[in-house]
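Heads up, one of the protein chains got dropped from this complex, but the rest are sitting where they should.
So, subunit A:
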Amino acid sequence: MQKKNSLSIFLASLFLLFGLLLAGCTSEEAGSDDSGETEEESSTDDGGSEETSSGDEGSSSDSDSTLATVQDRGNLVLGGNSQLPGFGYVNSDGEYEGFDIDFGKAIAAAIFDDPEAIEVRPLSAQERFTALQTGEVDVLIRNTTWTTTRDTELGTNFAPTTFYDGQGIMVRRDSGIEALEDLAGARIGVETGTTTELNLADQFRKLGIEYEQVVFDDSDALVAAYEAGTVDAWTTDKSGLVSRQATLSEPDQHKILNEALSKEPLGPTVRQGDDQWFNIVKWVTFATIEAEELGITSENIDDFMDSEDPVVRRFLGVEGELGSMMGLPNDFAYRVIKHVGNYEEIYNRHLGPNTVFDLERGLNENWTNGGLLYSPPFR
């Protein structure tokens, strides 16, 4: 009895120790969070160097407004992709770069006049919506397709589409395949578990074309199989096809069919329930599009400051109160264009002719050039 008793005391004390250990682990982190927050409150526009944990912005100390939280924190937390060439990746200096990242920088420029006041939180496809809903990120710009389910059930709001993508098919030039109908009986490679797999099946069933589907676990294996000739064609989003084409051993020997199997409008996403923040993200995005239409670039923008055109004057905040209506300075569009550039500049920087992708604008042209990008008037 004596032995059993002391053993139980021993065990109990060990468990107590174990509990303390765990508590110690968490309280250490919590303590650091606290110190970070108090410092945040004391200094606002400080590039956010004080903050400790990655994006503890759900704390919402004084109000529920995302804008207030972001301003208190001193930087924008952007949910992004770290693994999509051209859209979001880390360069050799360890900085995030890419088409999607630049729209995050545009929002930061509008709020802080500093495009670098962002913190990118790389998200996987699965966790992106959770991170947005729980407030871990302020805005999600991670090649996210706008769909009904996501817009309603997932509780997200989609800002204007920044990139109109669509699923395409790549074939060899010498195969003689010109259209989807020519693919009858072909072996088509596809990544498993993606919407591209389902779209392929949908489209070909609609057209009544028989084909042989070859599934791969990852895109590297898929491309390798295509190069080796194991499959006759392969499919993914057109932007992905183009970026991959550049890496093939003989890029000229391959082509992408004109037809699109699906619509993939990609754009920034915010939580539902904060209309002010939604408006900010929406109109910052429109500002890049409007600037291209007006011919304003980051280089010539200062020449437009004394323009007589009321449209330009309102847009740049020289007159009118457009910015303050959404809680921003009136010259927010000026800041965006000055620091990040208009849509064309952003596009060309990451996807345009001087990059390995050399992706045609296509649908992503301004409406004045026959594309789909159309900004409502700034007035």
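Quick note on the criterion: a residue touches a chain if its C-beta (ideal position, glycine included) is under 8 Å from a C-beta of that chain, and two chains touch if they have at least 3 such contacts; residues count from 1.
Assume contacts and distances are computed from a predicted model.
Of "General L-amino acid transport system permease protein", "Glutamyl-tRNA(Gln) amidotransferase subunit A", "Xanthine dehydrogenase family protein subunit M" or "Polysulfide reductase", only "General L-amino acid transport system permease protein" is the UniProt protein name of the chain excluded from the display.
Touch with the chain omitted from the figure is made, among A:Asp72, A:Asp102 or A:Glu119, by A:Glu119. Residue A:Asp220 is the one among A:Asp220, A:Glu319 or A:Glu360 that touches the chain missing from this view. The chain not displayed touches subunit A at residues 2-4, 6-11, 14-15, 18, 21, 25-26, 29, 32-33, 35-36, 39, 49-56, 58-60, 82-86, 88-95, 119, 121-124, 126-127, 130-131, 133-136, 220, 243-244, 246-247, 355-357.
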